[in-house]
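The structure under discussion is supplied below as structure tokens; questions concerning it will follow.
All protein chains but one are shown at their positions in the complex.
This part shows subunit A:
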Amino acid sequence: MSQTSRYRVSHLAALEAESIFIMREVVAELERPVLLFSGGKDSIVMLRLAEKAFAPARIPFPVMHVDTGHNFPEVLEYRDRRVAHLGLQLVVASVPEALEAGLVREPADGTRNRIQTPVLLSAVEKYRFDALFGGARRDEEKARAKERVFSFRDDFGQWDPKNQRPELWSLYNGRHHPGESIRVFPLSNWTELDVWHYIAAEGLALPEIYYAHEREVVERDGMLYGVNEFFAARADETPFVETVRYRTVGDASCTAAVRSVADTVEKVIEEVAATRITERGATRGDDRVSEAAMEDRKREGYF
């Protein structure tokens, strides 16, 4: 074997090593990290990386779920199972509770994406978290393509895209004043396909809705929405049964499914490799509002 083929590192191994390095930096340099765990595939991968980064010790931080109250039951069940298995503390930042307390008001259109932000920020304040791991990836969206791995947020949790810290080599700058915080994105350099390859390589279990299943749906704005307690068909819409899977998992009132027969991880990989539409474009009603919908939400403190 030649020297170089002997010391080769696959792209997936390189990505894993980078993410583990990032997570260890945070734990070494910041005081109160928390990992945002939604039960979605990216946060599942992130949690697995955290497990690997600190083994054989336990993950040295709690996880937080920003709960819009519009959940897919399979995902909530998965969340609780996984958290219990790892022996972690789970903090739930609850939108329904915030609505009841009057912290936020229900938007007219019923989608709670935007009101998640104040709920998240108030939990950060309450628990004095200074570092928040998020599963966002730069390939997801063009505002995210400009995000740092260590993304500084001011007292109000706001992102200032024009005033970001330069990020050189692997020297991440997590310094901040009390009240400020750092959002950390260990999966910055991963693509949707990398995430799926990793899920296959690690044999990670996912909530069932990521794989093809039959579901009652309606077609709206060219997307297939599952009919559930948070999403009702309008009078002019006729629900029908379709074989679908979820490519992303978010708020059940605004996350769409895609037509798919991919019922195994291998078939999903094939499908993702061949698709010509981005995952957010295919499944998120909330990103279609404007050219800069994501940038605007991020400025307010969204992930």
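One rule holds in what follows: contacts are C-beta pairs under 8 Å (C-beta built on N, C-alpha and C of every residue); 3 or more make two chains touch, one makes a residue touch a chain; residues count from 1.
Here is the rule we use: contacts and distances are computed from a predicted model.
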item: The complex's invisible chain, by UniProt name, from "Na+/H+ antiporter subunit C", "Amino acid/amide ABC transporter ATP-binding protein 2, HAAT family", "histidine kinase" or "sulfate adenylyltransferase"; value: "sulfate adenylyltransferase"
item: Option touching the unshown chain, where A:A53, A:A136 or A:L206 are the choices; value: A:A53
item: Subunit A residues touching the omitted chain (full complex); value: 3-5, 7-18, 20-21, 24-25, 27-28, 51-58, 138-139, 141-146, 152, 161-162, 164-171, 173, 175-177, 188-189, 191, 193-194, 197, 201, 273-278, 281-282, 291-292, 295
